[in-house]
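Of the protein chains in this complex, one is absent; all others appear in place.
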Amino acid sequence: MATFMSLAEAVSSNVFDGDTAAFEGFTHLIPHAAAHEAIRQGRRDLTLVRMTPDIVYDQMIGMGLAKKLIFSYAGNPGVGLLRRLRDAVENGWPHPVEIEEHSHAAMANAYEAGAAGLPCAVFRGYKGTSLAKVNPNIRSIICPFTGEELAAVPSIRPDVTFIHAQKANRRGDVLVEGIIGIQKEAVLAARRAVVTVEEVVEDFAGVHPNACVLPHWTVKAIAVVPGGAHPSYAHGYYARDNRSYLEWDAIAADREAFMAWMKQNVLDKDADVFAGRVAALRAAR
Amino acid sequence: MATFMSLAEAVSSNVFDGDTAAFEGFTHLIPHAAAHEAIRQGRRDLTLVRMTPDIVYDQMIGMGLAKKLIFSYAGNPGVGLLRRLRDAVENGWPHPVEIEEHSHAAMANAYEAGAAGLPCAVFRGYKGTSLAKVNPNIRSIICPFTGEELAAVPSIRPDVTFIHAQKANRRGDVLVEGIIGIQKEAVLAARRAVVTVEEVVEDFAGVHPNACVLPHWTVKAIAVVPGGAHPSYAHGYYARDNRSYLEWDAIAADREAFMAWMKQNVLDKDADVFAGRVAALRAAR
Amino acid sequence: MTGFTSDEMMTIAAARALKNDDVCFVGIGAPSAACNVARLTHAPDITLIYESGTIGTAPDVLPLSIGDGELCETAVTTVSVPEMFRYWLQGGRISVGFLGAAQLDRFGNINTTVIGDYHTPKVRLPGGGGAPEIASSCGEIFITMKQSKRGLVDKIDFFTSFGHGEGGHARERLGLRTKGPTLLITDLAIWKPDPETKEFTVTALHPGVTREAVQETCGWPVRFAPGLVETPAPTALELDTLRALRARTAAAHGGQEVA
Partner (left out) sequence: MTGFTSDEMMTIAAARALKNDDVCFVGIGAPSAACNVARLTHAPDITLIYESGTIGTAPDVLPLSIGDGELCETAVTTVSVPEMFRYWLQGGRISVGFLGAAQLDRFGNINTTVIGDYHTPKVRLPGGGGAPEIASSCGEIFITMKQSKRGLVDKIDFFTSFGHGEGGHARERLGLRTKGPTLLITDLAIWKPDPETKEFTVTALHPGVTREAVQETCGWPVRFAPGLVETPAPTALELDTLRALRARTAAAHGGQEVA
């Protein structure tokens, strides 16, 4: 049953050292505020899961939260590489990070299988790829009707999933609209789900019957954090802050510049700063 | 690419003797008009697929179109048994019908696998059931990670799927709203898809971004048949004609009464009658 | 019995078994009435799910089918049928599945497929629909049906849905991690499985019902629990709620009652 609480409380009561944690969002609705709160609370030894780890995962990895990363595309979308992730993988700074790498198709199927309560996902993929040789979690099954060999990967079942969504209603049902990505599956696959939202409304009157709604009893905690997806965007609320993504490349290129930026923009701040960060971007929607 | 045409033309050019054909709808949006047209055109030796064959499948089976039925629940919803189907299965009238029976979970997964281009569907089911013993198309695979035995069934890939939907736009994109059932999967799993719609609109302005829309290039033919789901219903257009379902029980109980009803209401009619059949039911929406 | 019918008692007893925080997979007929009476009395926050894809419905009248329009109109959300069976049922999110039966045995195994041999049936019934996986995936299963020797039988002709098999630890041996049938509510009594043998045992008789009446309408030798009690009669609120629901339903469905 969803309980409304502060983001600090939602993070401290739902993610613990050593957890497998997904902060999901496919370009849209990335839960930056929640990830920053986890950084402030100093979580350690997390297995971080995400199809598209981008700059907020670069920040978590650079700050030493991650023991392992499960992913399918690690980049700064439209810009380039993730320099903190590279530093961890290539140089072990701030400490080595174990990597379990998949394709998007595999990750999407693995979340789907997690939401569906299955131990594994079955799909057609990985043919001729090197990934199938270096990742022991890529296996196969034989179709019992045609004899075709199909790929199999373990389902993803995070201890906790964080997502950002547009709205909750008073009862705690959550509405996600636009590019819905993998969020529904990531929530339903997890033992616990925490949602930050732009706003709380009385009810979803007039919403489309087939809109993506997560009923209140599928969510543990909801925190209201306007702007909580910044510099990602929230369809209907504010635009993507492309400049922040472009600027990240220089910040992340240098360990000291990175640490200084994190202190100034994350460690010394709280979730309330996000509303101000998107003020100018609201007009663009 | 979707082409707009008459229902008679859509049926004659897309379903052929011996085809595997699905006329799908889960209580809502059942394509009665299309099935009646197939009856009028005298199709034979069809393998009819549907999760919930109800009175329109009773009609097709009673009229001798079906060689085989693949299904998971064959009943007159809320009323009782299908008497024409029983007569075919128990007494071979008008001829014997082969049966391949599954559970809803299996059929839903099999359509999903068909839409996903897979040879089989994998799910957790059929544990301890007799169906697994009498249906050779219920098999199993072993999860390569946990060793758990999971059920497997062949994917469903109809030669042709018929559905009824609320709207098409001028380009031929199709909008399905409300209880969307298995329609999207049934269309995407099929070689050819034919859609009857309540109306054609200029565009879907204002439709929710995540509504169930089938792009025009996934559909072969669209026929405008207002009321074409009667006595089933079309969310936003007209209500379910419960009385017709209740009355069917007596009609189907007797071979002669059945044949007389089919002559009067199907063979001697055409698709244009459906608009009149729902006139009084439009108010109820 | 005076003041209420055995059918009303059955439905109300079934409604009482549901809790406010239950997530309930609802079949048509008696289960649907019971679930909605629960929602309209002691369990206003119960989540009702119909296999057509409607989650969190609150219909004002009982649906004739599992996919009536009102289920969608009052739902929190309506999902596709594959999603319903994969994420919601198989995903282990349903606490209670409510099933009826054409044939039921003492271990809660259900047949709704055929009477007689499968390949040459005496009566071809509708089949399992969602029931086989409802029986295995829901946290627990409640069964509701009217008693008759044709319905409560010594051996069922076909295992449409697996209950407790031949009893004891049959579910664990099959790898099932859910409880299976934990409650049988008939028009005459309330039955619960024996903790060891898993045989359904009468734990309460509805007002005015005798042990003999239960035995006469059951195809196996009935066991009665030591602490056998009487089911509390329907309260005025329960009865009024059920009757008003049925009256609204009859009016909406053109004067005909739901089967």
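Just so it is clear, A, B and C label the chains in written order, and each chain counts residues from 1 on its own.
Here is the rule we use: contacts are C-beta pairs under 8 Å (C-beta built on N, C-alpha and C of every residue); 3 or more make two chains touch, one makes a residue touch a chain.
Because the structure is a prediction, the values reported are computed rather than measured.
Trainee: Which of the visible chains would the unseen chain be in contact with across the whole complex?
Mentor: Every shown chain touched by the left-out chain: A, B.
Trainee: Of the residues listed, A:A108, A:V153, A:A193 or A:V278, which one is in contact with the missing chain?
Mentor: Per the contact definition at the top, the residue touching the missing chain is A:A108.
Trainee: Which of A:A8, A:V201, A:V224 or A:L246 touches the chain that is not shown?
Mentor: A:L246
Trainee: Of A:H32, A:K167, A:K184 or A:R277, which residue touches the hidden chain?
Mentor: Spelled out, the listed residue whose C-beta touches the missing chain is A:K184.
Trainee: Touching the hidden chain in the full complex, which residues of subunit B are there? Just list them.
Mentor: So the residues of subunit B touching the missing chain come out as 1, 112, 115-118, 173, 184-185, 188, 209-213, 215, 217-218.
Trainee: Against the chain that's been left off, what residues of subunit A make contact? List them.
Mentor: Touch with the absent chain occurs at residues 26-28, 51-52, 71-75, 77-82, 85-86, 89-90, 101, 103-105, 108-109, 111-112, 123-131, 134, 148-149, 178-182, 184-185, 212, 233, 235, 239-240, 242-243, 245-246, 285.
Note that only the chains that are shown with their structure count from here on.
Trainee: Using Cα averages as centroids, what's the distance between subunit B and subunit C in whole Å?
Mentor: Whole-Å distance between the two chain centres: 28.
Trainee: Just the number, please: Cα centre separation of subunit A and subunit B in whole Å.
Mentor: 39
Trainee: By the touch rule stated above, which residues of subunit A touch at least two different other chains?
Mentor: 116-118, 209-212
Trainee: Which positions in subunit C are in touch with at least two other chains?
Mentor: 72, 78, 86, 90, 137
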